[in-house]
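Removed from the display is one protein chain of the complex; every other protein chain stays in position.
Chains: A, B, C, D and E, in written order; residue numbering restarts at 1 for each.
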Amino acid sequence: TIQTLNNQDEIGIVRGLAWTSVGGDTLQIEVNTMPGRGEFRLTGQLGDVMKESAQAGISYIRSVSEQYHISDEYFRKHDIHIHIPEGAVPKDGPSAGVTMATAMISAITKIPVRADVAMTGEITLRGRVLPIGGLKEKLLAAKNAGMKIVFVPAKNEPDVEEISEEIKKGLDIRYAETMEDILPVALMGKISEKKPGKKKKRAEAE
Amino acid sequence: TIQTLNNQDEIGIVRGLAWTSVGGDTLQIEVNTMPGRGEFRLTGQLGDVMKESAQAGISYIRSVSEQYHISDEYFRKHDIHIHIPEGAVPKDGPSAGVTMATAMISAITKIPVRADVAMTGEITLRGRVLPIGGLKEKLLAAKNAGMKIVFVPAKNEPDVEEISEEIKKGLDIRYAETMEDILPVALMGKISEKKPGKKKKRAEAE
Amino acid sequence: TIQTLNNQDEIGIVRGLAWTSVGGDTLQIEVNTMPGRGEFRLTGQLGDVMKESAQAGISYIRSVSEQYHISDEYFRKHDIHIHIPEGAVPKDGPSAGVTMATAMISAITKIPVRADVAMTGEITLRGRVLPIGGLKEKLLAAKNAGMKIVFVPAKNEPDVEEISEEIKKGLDIRYAETMEDILPVALMGKISEKKPGKKKKRAEAE
Amino acid sequence: TIQTLNNQDEIGIVRGLAWTSVGGDTLQIEVNTMPGRGEFRLTGQLGDVMKESAQAGISYIRSVSEQYHISDEYFRKHDIHIHIPEGAVPKDGPSAGVTMATAMISAITKIPVRADVAMTGEITLRGRVLPIGGLKEKLLAAKNAGMKIVFVPAKNEPDVEEISEEIKKGLDIRYAETMEDILPVALMGKISEKKPGKKKKRAEAE
Amino acid sequence: TIQTLNNQDEIGIVRGLAWTSVGGDTLQIEVNTMPGRGEFRLTGQLGDVMKESAQAGISYIRSVSEQYHISDEYFRKHDIHIHIPEGAVPKDGPSAGVTMATAMISAITKIPVRADVAMTGEITLRGRVLPIGGLKEKLLAAKNAGMKIVFVPAKNEPDVEEISEEIKKGLDIRYAETMEDILPVALMGKISEKKPGKKKKRAEAE
Partner (left out) sequence: TIQTLNNQDEIGIVRGLAWTSVGGDTLQIEVNTMPGRGEFRLTGQLGDVMKESAQAGISYIRSVSEQYHISDEYFRKHDIHIHIPEGAVPKDGPSAGVTMATAMISAITKIPVRADVAMTGEITLRGRVLPIGGLKEKLLAAKNAGMKIVFVPAKNEPDVEEISEEIKKGLDIRYAETMEDILPVALMGKISEKKPGKKKKRAEAE
């Protein structure tokens, strides 16, 4: 069944999109941070690929922490917990990478995430967004859950173009090449400006 | 067989409801806290999903610890042990989440839990209460064990309405959207007041 | 074969009762404590349930340590080792819970345990004694090993009543609801007095 | 499908060559370093052989760290994370050894790697480059991805000679006996000079 | 094949007796101690029961360390390594318990062990020696290896009496109830005197 989502912007909660054997679904990824010893907990029956995807996300965040005014010490003095309800349902795959990373940045910076934004995409250590599968079902689930903006990987653009307009109607579909395409929108512009001349590592040749 | 329960309010003991192959049952979840090094022990043949559910509960508690006047240092300087008798019976699933969280808060704050309250529901990192299964059998078990109040997830309201009045008669069934619906009743109002304007993250659209 | 037991009171050694495929048997549970770093070792081919039962016992002891004049630091500065000979025989189940807990308290407080006392029962974090199986075979083994007093869980009273007088003759069978029913007898009254008004958590309704 | 690669030199990113059941492919190996406690993380569904290969690489780098002006303390005060997208695809084998080592040295020294260089080869603790398989498919994948220079193990020279000129045309294939044959080219001469008279451990008898 | 043994007394080397599918064999158990951090290593393809047996032995030694003038700090500041050649042959069972304990005490106290003494028996935390199997084959192996004195568990006395005199001829078979029966002989009287009135926990009723 499609999960009915909160309609209020919250810190550390981001809507992901899942592709299951019975169709698309939304996943409300939750992140808590707390004073601790640098431990990283992942719960909600996540598979190996999904856990590695979360680790890629946290490494990306640590590598750009200066940009978001997060101190080096933060990661040593806090624990980070990612949980994906529904706890009895096994989940796997790399496509929640950008969602988990966005939720972590929101939880760390205490900037709320827009409640009407959903996203899907594999993340790399450099914040690149790689293509994923099951787009049609995911877009349908996002729409049914009342999402307005959906970020999909730029490399999935050809897949999106093949999906019928009926499904896409009412959704503002945006293409992401890197996390820097997602964060300003999801965090509503409240993140600090990008430093000019740095991190301009877009792949122009694609 | 239905477990005969203590009829006295105790610290760190909460009645959960289980759904087994032979019907409903009550689980008397016990939590001990002791001076320690921040270790978290889970015994009683708990499965992976149940263990993750306990971890979600402790993260929820840590995220709202300020609200309950629990110091940050508490979790680094104490060990927490959750045990669910009967030790030889394997137990799993996310539905004891709210019960384990309530027992932990009681054990940490040293506020006793009403002995005539039972509860069932998955917990998330933010203290949301998610729906569970086996409600009919669980309510029957609660009744047979002499429980008076039973908390069930708000999203299970349609399931409760389909259960015959004969089973529900004599039970005060209450719907919980978040842990904040459960704690004041289970801890008999002895927890500190909620801070106004904070943590008002109810899902109005449900 | 029935193990011939020592006939002298010893510190940290308690006679348990086991129920095997070939009948009852006695288990001479040994506990050593030594200066250390708070490690807890369990040997003698113990199964998961038995190991968790030992952990429930140590948590119970830590939660009542003040009552027995054991300092908080004790558990951080000592290692505790529970061993159950015969080392090649796999052992499991929760019914050695009270025996392991009694042996640990004896080893920690250096108070000897009566050599003619045997016991069986699951222990909970609060020291409650839960019912177990195989009573007839266990009582027979206790008798053959020369035991005089046998503690059984109060909830097993109906089972005891169905056992023939021939087996029970010569055994002083006592019913335990909590560890506090066992310890004064097993430790021969040498433990410190219970503090009045505290820990009166008996289940009157049973 | 052949991965389209970035066309810009980057720090900590090196193009490897993989041999899969459906042909050759390029792997864009990413390395992040961050202040930490000497932890080494490997993600992207890497098999045991590949993980050991990464460990051989890091040991090689530590053993020659003086040569590259990396302080002993570096490895104790930083975490190193190697990730290989696409995260859902299992990867194994020793042939990414030289690629992972090059990416690590780039990430540690902050010297960018030429974007048009690809490489394949097993690495040993001493930086020797051992032969690998699937050369024809790998060279084809490198060419399709727009690579200009490809390093292959010197011991694979006979295999290269048997590959048709059509495939090799346009590729500058170079033979590597040790990492010291690869690094000056991949890091564009920006690494410090080799100390004369040291590390002259070439195998002349091959 | 029967292992030819050294004929010289050595520190930390004791001859055990094994019972294999092809008959008895001797095992030359080696123990090294070295400055360290309290680690305990067990190599030579030892099974779980044998590893637990070694742990029981070290706990026994720690519990009587005062008696042998070993300081409490010893075990925190040294590593102990037990190795049983031949490294490719899996070994298991509790019957090397007394042998491993004797080798450890020799290695710790630096007192050599008589080269012509062999032994077999399960050890408990209190140094009791429990009965074992395969006695006939073990005695034969001891004899063939040139052993003069063989310690067997006191409770195996009936088994020894049933073995033909031809096998036993030339062997000085001694019965051990506790480690204190073995150590003075194996360590050639060079261990310090037992403190009178302490540790007199023999089982008289056996």
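Here is the rule we use: a residue touches a chain if its C-beta (ideal position, glycine included) is under 8 Å from a C-beta of that chain, and two chains touch if they have at least 3 such contacts.
Small disclaimer: the values here were computed from a predicted structure and weren't measured.
J.: So there's a chain missing from this view; which of the remaining chains does it actually touch?
T.: Visible chains that the missing one touches: D, E.
J.: Would you indicate which residue among E:Gly47, E:Gly87 or E:Gly170 is in contact with the undisplayed chain?
T.: In the full complex, the listed residue that touches the missing chain is E:Gly87.
J.: I need the residue numbers on chain D that touch the omitted chain, in ascending order.
T.: Within chain D, the residues that touch the unshown chain are 38, 48-49, 52-53, 55-56, 59-60, 62-63, 72, 75-76, 93-94, 97, 122, 124-126, 128, 130, 201, 203-206.
J.: Please output the residues of chain E touching the missing chain, sorted low to high.
T.: Counting only chain E, the missing chain is touched by 4-8, 10, 12-13, 28, 30-32, 34-37, 41, 43-45, 81, 83, 85-88, 146.
Quick note on the criterion: only the chains that are shown with their structure count from here on.
J.: At what distance in angstrom does the C-alpha mean of chain D lie from that of chain A?
T.: A distance of 30 Å separates the two centres.
J.: As a quick test, compute the distance in whole Å between the mean CA positions of chain C and chain D.
T.: 61
J.: Report the inter-centroid distance (CA atoms only) between chain D and chain E in whole Å.
T.: Centre separation, chain D to chain E: 53 Å.
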